[in-house]
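Have a look at the structure below before the remarks.
Every protein chain but one is kept in place in this view of the complex.
Now for chain A:
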Amino acid sequence: MMQFGIFSVGDVTTDPTNGTTPSEYERIKAILRIALKAEEVGLDVFAMGEHHNPPFVPSSPTTLLGYVAARTERLILSTATTLITTNDPVKIAEDFAMLQHVADGRVDLMLGRGNTGPVYPWFGKDIRQGIPLAIENYALLHRLWREDVVDWQGRFRTPLQSFTSTPRPLDGVPPFVWHGSIRSPEIAEQAAYYGDGFFANNIFWPKEHFQRLIGLYRERFAHYGHGTPEQAYVGLGGQVFMRKNSQDAVREFRPYFDNAPVYGHGPSLEDFMAETPLTVGSPQQVIDRTLAFREHFGDYQRQLFLMDHAGLPLKTVLEQLDILGEEVVPVLRKEFAIGRPSEVPDAPTHASLVARRDAEAARRAESGTRETAGAGESSETGATAETGTRAEGSVPAGSSA
């Protein structure tokens, strides 16, 4: 099964149609309302960005998500992205394990580097070390969630002696990790190495670039013995604005587009729609456009839409979520399921990860030997080498420091 959801950047932007700017309080409350709405309309995932500079408010995603956890029952809480470069991996391990317990396992996260140079020194880091920071910090995070007691020494943080990250992950199973990237093959390689997910935030660039990046991830995922390229975990972004009549959608969205952070005051709406996944039109146009992602990138696991930015009023965003949940996603679920090969894995959940771990433990107990990488029996055993070492206390192949 695929997962559908929304991701929010959390920008505080003036509504260009009336000049009003929400206060931080209003924007934060709006984000929370949007998150709850995601569950109400039947979406699977709400993912929150992390930023430490105005005009963005979400500096503390797990605080926001903790609230959402208490007010929802099925929604998976995620991030887009959690900064693996400037956050202490120890604190990430603690925060998200805590959130796992609070949310009964409805938690995963997407790691990213962050591309704003000045943010790094505010946290004692250097953007020129972005990739090495992402690699070392994640290697530590990976161990902290899988080993009860960690001795560690690295380049970017003080050493750890006999450290236990608390709470331990729920059911001994760490949250699933998506590695988000826009341009770096190194991050696709990292995701492939660990058998983690790869989220290509494809909303701002042409598809050819992401076809290369996702192709690389799938190929390297197989190279590291986690399964076939088709069994890798791929997530994609999308950006839509819908009205019943496409002309109405274009007319209403154009001022928000023209003044948007990131791409506003640049290309025309029409040019940007031609070059990127942005779809402004009828629900059917959004359905057609999104279904085409499969042809470009292969069958995939998670589709997140950006719905609440550029100063769109809360009321409009909630209307958009109604359309997305009622008219678009049900069709996408049905259509994406058609012709989806059985070996393509479902989107990971806490339950599926626990089941995979237990099945693996049972298999190991039976055979009495450790599986080797690349056994290639099924989508589940494809990840054997990594999963097999995920039992507490053992050292994952990728993270011996």
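Everything that follows uses one rule, which is that a residue touches a chain if its C-beta (ideal position, glycine included) is under 8 Å from a C-beta of that chain, and two chains touch if they have at least 3 such contacts; residues count from 1.
The rule we apply is simple: contacts and distances are computed from a predicted model.
The chain not displayed here is annotated in its UniProt record as "FMN reductase", chosen from "Transport permease protein", "Fe-S cluster assembly protein SufD", "FMN reductase" or "Probable succinyl-CoA:3-ketoacid coenzyme A transferase subunit B".
Residue-wise, the contact with the chain that is not shown comes from A:I135, picked out of A:I135, A:M242, A:A310 or A:V344. The missing chain, though absent from the display, is touched by one residue of A:H265, A:K315 or A:K334; that residue is A:H265. Listed residues A:A274, A:A292 or A:A337: the one in touch with the omitted chain is A:A274. Screening A:M98, A:L216, A:L291 or A:V331 for touch with the missing chain picks out A:L216. Mapped onto chain A, contacts with the missing chain fall at residues 131-132, 135-136, 139, 154-155, 185-186, 189-190, 192-193, 204-206, 209, 212, 216, 220, 224, 262-267, 271-272, 274-275, 398, 401.
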